[in-house]
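Partial complex: the chains shown occupy the same locations as in the complete assembly.
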Amino acid sequence: MLPGSLWMTAFLIGSLALVATLAFGTTDPLGNPRFGLNPENFAALAEPAYRAVMLRSLGYALLTCVICLVVAYPVAYAIALYGGRFKTLLIAAIVVPFFANYLVRMYGWSVVLSDDGPLLGVLRAIGLAGDGTRILQTAPGVVAGLVYGFIVFMIIPLYAALERMDVSLIEAGRDLYGGPLRTFFHVTLPATRQGAAAGCVLVFLPAMGDFVSAQLMGGPDQIMIGNLIQDKFFQGQNWPLGSALTMLMMAVLFLGMLGYLRRTRKDEAEAVR
Amino acid sequence: MTPVTTTTTTTAAGPATGLAPAVRLDDVCKRYGDSHAVRDLSLDIAPGEFFSLLGPSGCGKTTSLRMIGGFTDPSDGAILLGGKDVTALPPNKRDVNTVFQSYALFDHLSVSDNVAFGLKRRGVDRAGIRERVAMMLERVQLTELADRKPTTLSGGQRQRVALARALVNRPQVLLLDEPLAALDLKLRRQMQVELKQIQREIGITFVFVTHDQDEALTMSDRMAVLNDGRMQQCGTPEDVYERPANSFVASFMGTSNMVPGTYRDGAVVMDEGPALPVGPRQGIAENSRVNLAIRPEKIWLSDLAPGMARVTGVVRETVYSGPTTTYLIELTPGVTVSVLEQNTDRSRMEDRWSGGEDVEVGWLPEHCLVLN
Amino acid sequence: MAVTAAFFALLYLPIGVVVLFSFNSQRSLTVFKDFSLRWYTAFFQDPVLLESLGMSLRVATVAMAGSLILGVTLALGLVRCRNRLGSLAGLVMLVPLVTPEIVTGVAAMLLFKGMQIPLSTGTVMLAEITFSISYVTVILRSRIAALNPEVEEAAMDLGATRWQSLRLVTLPALLPSILASAVLIFALVFDDFVLAYFTTGVDPQPLPVRIYSAIRFGVKPTINAVGTLMLVGSIALIALALFIPRLFGRRGGLDLLSGK
Amino acid sequence: AGLGLGAAASGCGFTSAGTASQEANDEPIEMKIDGDLVYFNWADFVDPAVFKGFEREYGVKVVQSNFDSMEGMAAKLNAGNRYDIIFPTAKWAERLVQGHRLRRIDHSRLRNADAVLSRYDFFTDPWYDPGSRHTLPFTMYKTGIGWRKDKIGDELSGSWDDLWLPRAMGRVFVLDDRDEVLGLAALKRGLDVSTSDEDDLGEITATLRSLRPHLRGFSSNSYNNLLTGDAVMTQAWSGDMAAMLNQAKDQSVFGFEVAEEGAPLNSDCYAIPSDAPHPGTAMLFIDYMLRPENVRRNIEYIGYPMPVGGTEDTYAALVEPFPACVVFSGDLKDDLYFRNGDDRAERARDTAWTRVKAS
């Protein structure tokens, strides 16, 4: 236990501390970081462009969460309640592709979404899309990419929650004069809210930091915070500013996480009281 | 097991009242694929009755209850509630409520919101809801806990919430699927008393599923014993325990001693022992092989009365268990009966046998059952 | 139901596209002409890609072994050590799981430089091990916590020493989870590019890093072939991970993936 | 604790790796095999057959790594990775030269250096490497506009204004590259391509903002976008356009022009880092790469012209449909190169780029 945890702690804390320190530094022309106490990078974050991108990323990540929830719920529900003995197989079928190389998957998805890709082809054929319609390099394209990238993180916790849920809860809802829809909204959904919350966190975090989706499927108006961070590290050699951006993003994520932890703590505390 | 004997009334009619039965099952069947979960079940349950469905695991108790509640559609037959055919209605349209085995409480709602759930769905106004919920919580002694979440309650409290949630809707019939199965013995006894008391006070018909014979015997007004999807017997606890319709019911309802022998001249002749008078029995052929069944508490060990069947045996084992002592007595080699004796009088008990003594046992002929 | 069907269709479509075009006889990525194995041949004749493949396999193997050893001991320690330090360590464990990859990559590189460790295959392995330990630990912790502590006591009761009971009882009981997380780690490390990108030295680069460089500047169909091969490999491995617990007569390898 | 650790790290580890004294860098490199070649370049930028030939001829292995940006390359060098041969752009070559990070390359020892220097005298004393002491040019290229003739017509006006063409609206890509994008606006407005003047940058940003509605994206994968039809017009490097030709089903639908206001110019260089483990092999490799037959092969493979006398016809033939791709020695002018600025200048340009890209 000891060597493992010492190494982990040193490595993680050390490396994150380095990022934090670097955010106050500068670089030499060759990109070597110079440490210092230089608030300039954080001052630079005041640039309205960053706020716009940060807000956009938040928006995309939230939208991704919502879409994932709306799509994943029926899928998880169908599998958990009607999957019978194929349950495990079906869930495995969902999970397995997500362990294929992320880049290859996203690249394949971008081909599917491309102007003369199969998806638009089908949509045009059934008249849902006109000739000029396109998905790539639009906001829906980026969100579609994020959804494709991370939906599995929504399905698994939802499935687990639905699977664990006592089916007689639904029956109790019906028994107490609820129609099918009311029972869903008043009983099933609240009973699985923890799964949904866990799923949202698991989707939100990586979606917020992602840069591949915006790179492959976004246009000029779809730049996300991840792309800017990547730019700072890969172009213009501005690691300190990149670090500062990273700190900003982590602060935003951390606030979100804190809220989530609070909630689950509270739920747990209630459960044991 | 053997099918229903002819002595049982197939449509088990409730006590003769002028009212329509609260629940009537009319030749109800439920098939799953090739197998029958419930076959030709007909049953009348009178308003205000505490009616139990009893039987071993898989005999179709839950299925029957679910058909009454509307969660499972019968393959055949009709279900009437208060004289009205409800066979085709969904659960939310039936005037019955269910207490589920798992309680199925809504963990995201407080106790009072759980109880209010059904009233809200039926559009009762807010003041009405508040009042009825408060009254109900009072009755089940949960007023203190009204704002707690169900996850923070004990098993007994959870059960009371489930009960309140169902009863507050004042259904015609309350269905209970083994509501006590999850509780430990002590709590269970306590809950049995409470449940019975509430039923008596409120006067609603209870249909109660259990696989515990003691529970069914102590709580029910009437009960039906099921096996393998078929009704075996329906009647009061005494009917069922003292006059079982067939050997399945006899052995399912508590311990029975079985003494093999040959039926001859109004007596069962043991293979290597005496003839035990049982009186004339209908439906038993002369000279046929039979089992004489007799309950351990019906065998006497002392003060034998005249007219009793008597046999001598050897005391093989004595098991003291506080209020009672059980003796294992070997009548002939291989035929052992257990005899239950209440420890009424310690002075008598103390000089009882510890094993090996000869003893004379006896019973009244009317207490024994002759089974093919 | 319709949603589920559509979902599965869309889930597999992109993967299907990659696989399909890997068999295209033409260079085109939009028009499928004829079936051909030309890009596979090209891959197997490209020493650079093959070297990268070898490198990836080596890194994944070592990272798997290393993170298993450390992760298992760590998980055992964490479950048993219920004090404040233990819960702190448990929290640290979650950091890599919630930090954007690009940050961990940069941070790892900076750290190596700060410690004056020249980047090499070794540093890739070290970094991958560090970040994989979290997965092993998170998966195994819940398993260990679910283990009945009486089982180890039973072993001691039957005359086993502490070490024997760990070796003969606890580890075998964890074996399915250990194997499953091993496979999982292998697949994750094998597919990782961000961390690897930042920590590789002058040795041949791991395959995903090469794929990334290629995708940024336009895809050559060889990459489709490579992608297909990696896909098949990963899927086989993950399927194995999911079904390993089954081999041991236990349900649900799936909660492995959710880490719960 | 974190801060302390960071500071400690800066104390020990972050002094530039591989800095060597000027004298050490000036020491002549003996051209001989002193180990396998550790090669670091853009992915797929040398014909594999050429590598094979080198390995066969000299009995060494070529250990390949790739970068996908100059910053990535620098990061690896800074991290202490030791390569024998690297291929910086002009701007980065200057930084490396000024940082004393490159070995001296003695042209007299190279049999084939003459073909470069005698024909392209720009490279005898380029701005980024006075006296060409540390580098030799590998490729050169211009930035122009590629378009689909079948979608928006055969002829364009030959100006950067073409990007604003209404009929291409929404289907235009520009490179995902700070200098190139700022540069095109600067050229259009007649400003210095490397300007860091606040007013200039303000003007540039405004110009580019007006372009944004026309854009479909920033992408360095420009020729692919043209091929797939996602783009009808794109800012493109000449070499990429040339490379596209052999992937096109019908070459006649593509066009490439360089703007009359001026086209940014760039070149990649051969360079040997000062901490190269096998500089001798690297010298041999440069010399081998400069052999005309290898130059021709590489030209055909990557589509970029190389400043080696006698190979011009090969390139001209290759880019017959895109004559604008050809870089003549007369095209090589200092002011068309992107130049390094000081720290403040770089930051100003960076901010401008962020505004353009992210607004």
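A, B, C and D are the chain letters, set down in written order, and residue numbers restart from 1 in every chain.
Criterion: a residue touches a chain if its C-beta (ideal position, glycine included) is under 8 Å from a C-beta of that chain, and two chains touch if they have at least 3 such contacts.
Please read these numbers as outputs of a predicted model, since none were measured by experiment.
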| item | value |
| --- | --- |
| Composition of the entire complex, counting every copy that the file contains | A x1, B x2, C x1, D x1 |
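By our rule, only the chains that are shown with their structure count from here on.
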| item | value |
| --- | --- |
| Where subunit B and subunit D overlap in contact partners, by chain label | A |
| Cα-centroid distance, subunit A relative to subunit C, in whole angstrom | 19 |
| Distance from the mean Cα position of subunit D to that of subunit C, given in whole angstrom | 36 |
| Per-residue overlap in subunit C, given as positions that touch at least 2 other chains | 29-30, 110-111, 114, 212, 216, 219 |
| In subunit D, residues with contacts to at least two other chains | 5-6, 9-10, 14, 68, 72, 75, 78, 228 |
| Parts of subunit C lying in touch with subunit D, wherever the complex brings them together | 27-30, 46-48, 51, 109-116, 118-119, 197-198, 200-205, 210, 212-214, 216-220 |
| Residues of subunit B touching subunit A in the complex | 69-71, 90-92, 96-98, 100-102, 104-109, 117-118, 121-122, 149, 151-152, 165-166, 169 |
| In the complex, subunit A residues that touch subunit D | 13-14, 16-18, 20-22, 26, 28-35, 44, 47-50, 52-53, 114-116, 136-137, 218-221, 223, 228, 231, 233-238, 241 |
